[in-house]
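The complex is shown incomplete by one protein chain, all other protein chains being positioned as in the whole.
Right after this comes chain A.
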Amino acid sequence: MQQIINFLIRNKNGLLYVFLLLIALGFTVQSNSYHQSKFLNSSNWLTGNIYQTSTNVSTYFSLQDENNVLLEENKRLRNLLFNKGIARPDSVAIDTTSPYDVITANIIKNSYSLNKNYPTINAGENQGIKEDMGVITSNGILGIIDHTSSKFAIVQSILNTKSTINAKLKNSNYFGSLVWDTKDFNTVQLTDIPRLVNIKIGDTVVTGAMSSIFPENIPIGIIKDYSLNKTENSYHINISLFQDMSNVKNVYIIKNKNIVEIKELEKKVE
């Protein structure tokens, strides 16, 4: 007994080190296997508010650019409206039967240099945001909501090795999954497109209809180059994104009103 206690006292620093290291590794493994761990993330009160304060200051320096981006987008949307023959867009009543709602938010912490990137946005459960909603920007897609708190939410970016998003070639119904090989933050990879499909460099890739998270046909990027994979039955396609992932400020969160119904239906099949 005496010897055991002596041993413990002699090695107390070593044991403390092993103990703390195990806690750290435990957190890491746990959040690897499931969503972000419950409190080790930047959507909590303290980190969220510090990022919010810092963003409040830094956004002033890019107001002009952001305004231009929003103007461009408004122009595009107005074009769509006028060309569809709706004369007075200001008075159009919002269609309450549409399946998607859109919520706006700002990015308060962007991240794109790690292997698993999780940007943080300043809207949370109070704004009606829940896990597994899609997040898009004016030019493309950003990711999927991974974790929420009352005022903030964390997005699992498409620049994350855990992310797989259903995508397809525009004007065709061949779909594959969008993954990231961590090499370049403006290039993602589309896999599982069968060999028989005729693809060309410069083709547009959009979101597919297979998921209930994103609406169909949201632009993602264009094909940069492609090669056959090892088994030579499907393509491995590099896509350069429309959205510059290092410069994202304003985002839209897409809320699918039918998601509960879809989930229930899928459960019945299982």
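Methods note: contacts are C-beta pairs under 8 Å (C-beta built on N, C-alpha and C of every residue); 3 or more make two chains touch, one makes a residue touch a chain; residues count from 1.
In this text, contacts and distances are computed from a predicted model.
For the chain of the complex excluded from view, the name given in UniProt is "Rod shape-determining protein MreD" [choices: "Butirosin biosynthesis protein H-like", "ABC transporter permease", "Rod shape-determining protein MreD" or "Lysine-arginine-ornithine-binding periplasmic protein"]. The residue from A:N6, A:N67, A:S98 or A:S113 that touches the chain not shown here is A:S113. Among A:L16, A:L63, A:I201 or A:I262, the one in contact with the hidden chain is A:L16. The omitted chain makes contact with just one of the residues A:I154, A:A167 or A:I239: A:I154. As for the chain not pictured, it touches chain A at residues 12-14, 16-17, 20-21, 23-28, 31-32, 36-37, 39-42, 44, 46-47, 50-51, 54, 109-118, 120, 154, 184-185, 246.
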